[in-house]
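To keep things clear, I will list the structure first and then write my remarks on it.
Yeah, one chain of the complex is gone here, protein chain that is, but the others are all in their spots.
By written order: A, B and C. Residues from 1 in each chain.
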Amino acid sequence: MSGHVHEHIDSTKTYVVVLLALLVATVVTTLVAFVDLGNFSVVVALLIAVCKMMLVALFFMHVRYSTRLTKLVLIGGLLWLAILLLLTLTDFATRGWLNTAGK
Amino acid sequence: MGTRLPLFPEQASTISAEVDHLLYFLMAVSIFFTLLIFGAIFYFAIKYRRRSEQELPHSVHTGWTLEIVWSVIPFGLTMIMFGWGASIFFRESRPPDNAMQIYAVGKQWMWKLQHMEGQREINELHIPINRPVKLLMTSEDVIHSFYVPDFRTKQDVVPGRYTTTWFEATKPGKYHLFCAEYCGTNHSGMIGWVYAMEPQKYQEWLNGGAAGSLSAAGGALFEDLACNNCHKPDGNGRGPSLVGVFGSTVKLAGGGTVRADEGYIRESILNPAAKVVEGYMADMPTFQGLITEENVVQLIEYIKSLGPRPGQGQPGQAAPAIAGSIPSNR
Amino acid sequence: MASEVHNAHVESLALREQFDTEEQQKDASTLGMWIFLITEIMFFGGMFAAYTIYRSAYPTVFAIASSSLNVTVGAINTCVLLLSSFTMVMAVRAGQLGQRKMIVFFLILTLVFGCVFLGVKAYEWTEKYEEHHMPGQAAFHLEGTPLQGPAKIFFSLYFAMTGLHAAHMVVGVGLLSVIIFQTMKGKFSADYYTPIDISGLYWHFVDVVWIFLYPLLYLIDRHLPK
Partner (left out) sequence: MNTAAVQERTNYLNESYGLKSWLLTKDHKRIAVLYFITISVFFAMGGVFASLIRTELLTPPGDLVSSETYNKLFTMHGVIMVFFFLIPSVPATMGNFFLPIMIGARDLAFPRINLLSWYLLIVGGALAIFAMVAGGVDTGWTFYTPYSTTYSNSYVIATALGIFVAGFSSILTGLNFIVTVHRMRAPGMTWFRMPLFVWANYATGVIQVLGTPVIAVTLVLVFCERVFHIGIFDPALGGDPVLFQHLFWFYSHPAVYIMVLPAMGVISELVSTFSRKPVFGYGFVAFSSMAIAVIGFLVWGHHLFVSGQSLYAGLVFSFLSYFVAIPSAIKVFNWTATLYKGSISYATPMLYAFGFIGLFTIGGLTGLFVASLGMDVHVTDTYFVIAHFHYVMVGGTIMAYLGGVHYWWPKMTGRMYPEGWAKLSALIVFIGFNLTFFPQFILGYLGMPRRYHAYPDEFQVLHVLSTAGASVLAVGYLMPAIYLFWSLRYGEVAGANPWGAPGLEWQTASPPPTHNFDKIPVVTQEAYDFSKVAGEVIEVG
């Protein structure tokens, strides 16, 4: 029936491996937070989080097998989040550049 | 009263004419396009009106040329609008170095203004003409906005921080002062007048007012609040000496520096722990809730007057820009 | 049961009248869920924006406040949630294969993990309450910094973000209960398990949010001496 012809079914093993990777990443991110990396600790923490997100999205949420449209939707969502953060930062990051209070 | 029908506000500051010129340009563009569109609609609607229920017009071919032309021309015009507006905005945002400074504090629902020389006014502001005046403003409660239409200036006044505006009046007269940001019940009552005066008249007015400059009042406060117990001129107290602090670049504990402007001094008094001076403990008490924004202003002026060049108000803008991206006024 | 019959010509009962084919229906549901998820990204996005601004304005306070959170509990809870995502995806897999018992089994596991997560969260919040770390409390006080204002902001963000996340978990738990019930009544088969699939998407999304909340809230500059 047309309903499940194109369906990909991952093996249990794949899922177990992904789970293990996620758990390991959790431990790593926790431990690395106790190491002094200066400003890089945020970067590292976020990088690990992004990797974890990718694992969940690609495997658990089946983005690997999804249509182009689904991928586009996902990327669009993240892009809009970036717009929100970056354009808000254009204000907060440039405050005080003019040496005039409030400009 | 009430029968006069003015169409333009008065041009009473140096920037007024510039803003009006920008207006003329914007109006010219708008009128052109409005007439173009209205004209085309009328013309086509009449010329091509339906004459028979059966008629079927030929479809007209769409071309890229036309589309590009009518995108690029408006785009070019908008870029002029952007550049022109931005250049005025730059000038509106940066007070000249020789500007005379006045403090403004907004509060539901009044304007409190303080001159360096100590005069305090409520809902009235006296200024000399032909001299740039810089307002350093904050609010005690919600957001207000300082607006003088005849000067074409407006700036929100935000609680918790300083904002700046400046203008140079060109004509003696009495001008409306409005609060332009909605601030609660009596928002429309938060109005007043700006009196622009000939310099000598202004001087007379100043002399007629209460004595005791802002910095003198600040000096008295400095003792009343026992700031001087810790801040000794020679630096032998628990806190650093405040002589020459204003305008300097202060090294902070934990790295980083900050330029000691009004915002920083204000923060040091109300929220001392936010930025701690290198080599000191964070044990200055907070004065938040104990003193008003006006008191803070007086203290700031007192500290300024301790600078190497006392009495000059603004010890130059020579200080280097702040390192890092943390804004100096927060 | 009718829905178990695999026959290319029998239209499943689950096909709604506005659709022509089951495939179209499933595609529509999945797309709908994904679009819903990006609204959720933006929903949490507002908070992340506030977080970004304040963390860069008050880095030290945020580090101190973050260190007052219990990192062990946070880490364990993260693992619980990851496990629940695993069991969820196993439930979807069972759906793909049409193994109804396994669906129920994994969904119940997911539900249990979800509840454990919420229980731990509740425990953490009570702890915060007792430590006077709740921004609404008159006695609010964070040790180690004189900057109580920004400290309050940190905890406001902490409660707002974890609270909203927990609210999503509660919705998720509700969803799971419904589909467990429906599975037991025999509503799903290898031909029609869309509700399980899209509930799974939702559940994983909530997991992903936590994947970010955990380092951002619990792990700020842990190396600093307390």
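Criterion: a contact is a pair of C-beta atoms (placed from the backbone, for glycine too) under 8 Å apart; a residue touches a chain by one contact, two chains touch by 3 or more.
This structure is a prediction, so every number in the text was calculated from the model and none was measured.
Every visible chain touched by the undisplayed chain in the complete complex is listed here: A, B, C. Note that of B:S188, B:Q203 or B:N229, the residue touching the chain absent from this view is B:S188. Counting over the whole complex, chain B has residues 1-9, 18-19, 22-23, 26, 29-30, 33-34, 37-38, 40-41, 44-45, 48-51, 53-60, 62, 66-67, 70-71, 74-75, 78-79, 81-82, 84-90, 92-93, 108, 141-143, 145, 147, 149-150, 152-156, 158-161, 163, 176, 178-189, 271, 274, 330 touching the chain that is not drawn.
Residue positions on chain A in contact with the hidden chain: 69, 76-77, 80, 83-84, 87-88, 90-92, 94-98, 102-103, in rising order. The omitted chain makes contact with chain C at the following residues, 16-20, 24, 27-28, 31-32, 35-36, 38-47, 49-50, 53-54, 57-58, 135-136, 147-150, 152-153, 155-157, 159-160, 164.
One rule holds for everything that comes next: only the chains that are shown with their structure count from here on.
Across the two candidate interfaces, A-C and B-C, the one carrying more C-beta contacts is A-C.
Centroids of chain A and chain B (each the mean of its C-alpha atoms) stand 41 Å apart.
If you average the Cα atoms of chain A and of chain C, the two centres end up 15 Å apart.
As a whole-number value, the distance joining the C-alpha centres of chain B and chain C reads 45 Å. Residue positions 325, 327, 330 of chain B each touch two or more of the other chains. Residue positions of chain C touching 2 or more other chains, listed in rising order: 56-57.
Put simply, chain A touches chain C in their complex at residues 1-4, 7, 9-10, 12, 15-16, 18-19, 22-23, 26-27, 29-30, 33-37, 41-42, 45-46, 48-49, 52-53, 56-57, 59-61, 66-67, 69-70, 73-74, 76-78, 80-81, 84-85, 88-89, 92.
Across the complex, chain A is touched by residues 6, 8, 21-23, 26-27, 30-31, 34-35, 37-38, 41-42, 45-46, 48-49, 52-53, 56-57, 71, 75, 78-79, 82-83, 85-86, 88-90, 93, 96-97, 190-192, 200-201, 204-205, 207-208, 211-212, 214-216, 219-223 of chain C.
By the touch rule above, chain A contacts chain B in their complex via residues 92-93, 95-103.
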